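To start, the structure itself, in structure tokens.
Only a single protein chain was left out; the remaining protein chains are all shown in position.
Our next item is chain A:
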Amino acid sequence: MEPIRKEELDDQACGSMAPKSKPCPRPKPGEAAGGCSFDGAQITLLPIMDAAHLVHGPVACAGNSWESRGSLSSGPSLSQYGFATDLGNNDIIFGGEKKLRDSIDYIAGRFTPPAIFVYSTCVTALIGEDMDAVCKEASDRLGIPIVPVNSPGFVGSKNLGNRLAGDALLQYVIGTGEPEQETPLGVNLIGEYNIAGEMWDIEKLMNQAGITLLSRITGDARYKEITWAHRAKANMVVCSRALLGLAKQMESKYGIPYFEGSFYGAKETTYSLRQMAFLLNDREMERRVDRLTEREENRLAHDLRPYRKILKGKKAVLYTGGVKSWSVISALKELGIQVVGVGTNKSSDEDVQRIADRVGDDTEYIPEGGASRIIKTVRERKADIMIAGGRNMYVAMKEQIPFVDINQERHKAYAGYEGLLRLAKELVDSMVNPIWKLASSPAPWDKEGSYDR
């Protein structure tokens, strides 16, 4: 059997195309957490809301993962359907290609999606299904794009899956369509998935500045808009190194300049908007952005005052699974919170450098995913709150540590100026909740001297 990825790609498997980047460490059996590449590919592509997403494999890969993310849609919801070829014993023995073909036909006939993404999984990769050929044949026959996503779980980490999904977009989608009208000031957002509706806050800001959001890659996206992403004047990679490769290739292929930025925190938001204006190379635009960001920052500073009073000097441990760490640190710093511990398990060298630029010397780096390690840091550094993904939420609850969810499953949008205010409120609400006192006080009969001897 041919390996799915060629060797030379493997040493850059962590998502960065930069040659300096260290390879992703092999996950340690018995100590590993985190999702598979298939998971990563879905994270990147599922927010394409009007497309159908078909998982080719036994049912569990789809059955255990559909409807698990907080990526919101402003309209179509086909991507929230769980489609699976649901291979059985016989399909594994005799091959599942026919079932795949029939499935594609069925979906195309019944739901008439603008496109179908087909995901391979470990088993279909292992038994050597020729998914690309089936997709191509069906695509030609049905006249709609059927995009194979070759990212079975066992090729590597979630990050690699993000990247492979980006490759699929580049190979099959971007550049295949044209925008309805010329947009001189169009920008693409890459790696922003509209978790809890964050994209909408960002889009509002961009619109206020007069910047057109040309293609959402992929938060709340429609398939069509991604086909014309190559007509953008600039790309912004939203704190996700995994899709940096996509931006780089769009630069070399279509000459679109890109930058990496974030919308967590007022400073980062302002920087990102400015950077967009700069890359669009429009003086008037730059002035407009300056006025907008100044106004928004002032208003935010005013609104934040009561929260900052409470948050000032508080300590937090941040564990976001790596890629987002540095940008969230900036947001927390603006609120007066000191980050005393930060996860770096999936961060590339550049990410770690960015983290280092933003935190003090005595911040502890938590390289590995063990929940015990995070708790230990919280205890030793006397942190007031833990900020992490849903996976660790109930770990924190068991240890009675205030917690704010920062990852994909959450329901609150923290991007932009409005988002920072929401984050501040969330942090305060979590920390001042009466439950912490109640939970740590013993039952009356367990108190010393509560009965006469």
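In the analysis below, contacts are C-beta pairs under 8 Å (C-beta built on N, C-alpha and C of every residue); 3 or more make two chains touch, one makes a residue touch a chain; residues count from 1.
The rule we apply is simple: contacts and distances are computed from a predicted model.
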Candidate names "3-isopropylmalate dehydratase large subunit", "Nitrogenase iron-molybdenum cofactor biosynthesis protein NifN", "Sugar ABC transporter permease" or "Short-chain dehydrogenase"; UniProt protein name, chain not shown: "Nitrogenase iron-molybdenum cofactor biosynthesis protein NifN"
From A:K136, A:R288, A:R391 or A:K412, residue that would touch the chain that is not displayed: A:R391
Residue touching the undisplayed chain, where the options are A:D91, A:D167, A:D220 or A:D351: A:D91
Residue ranges of chain A at the interface with the undisplayed chain: 1, 3-4, 26-39, 54, 58-68, 77, 80-89, 91-92, 99, 102-103, 105-107, 122-123, 125-127, 152-157, 370-372, 375, 390-391, 393-395, 397-400, 409, 439
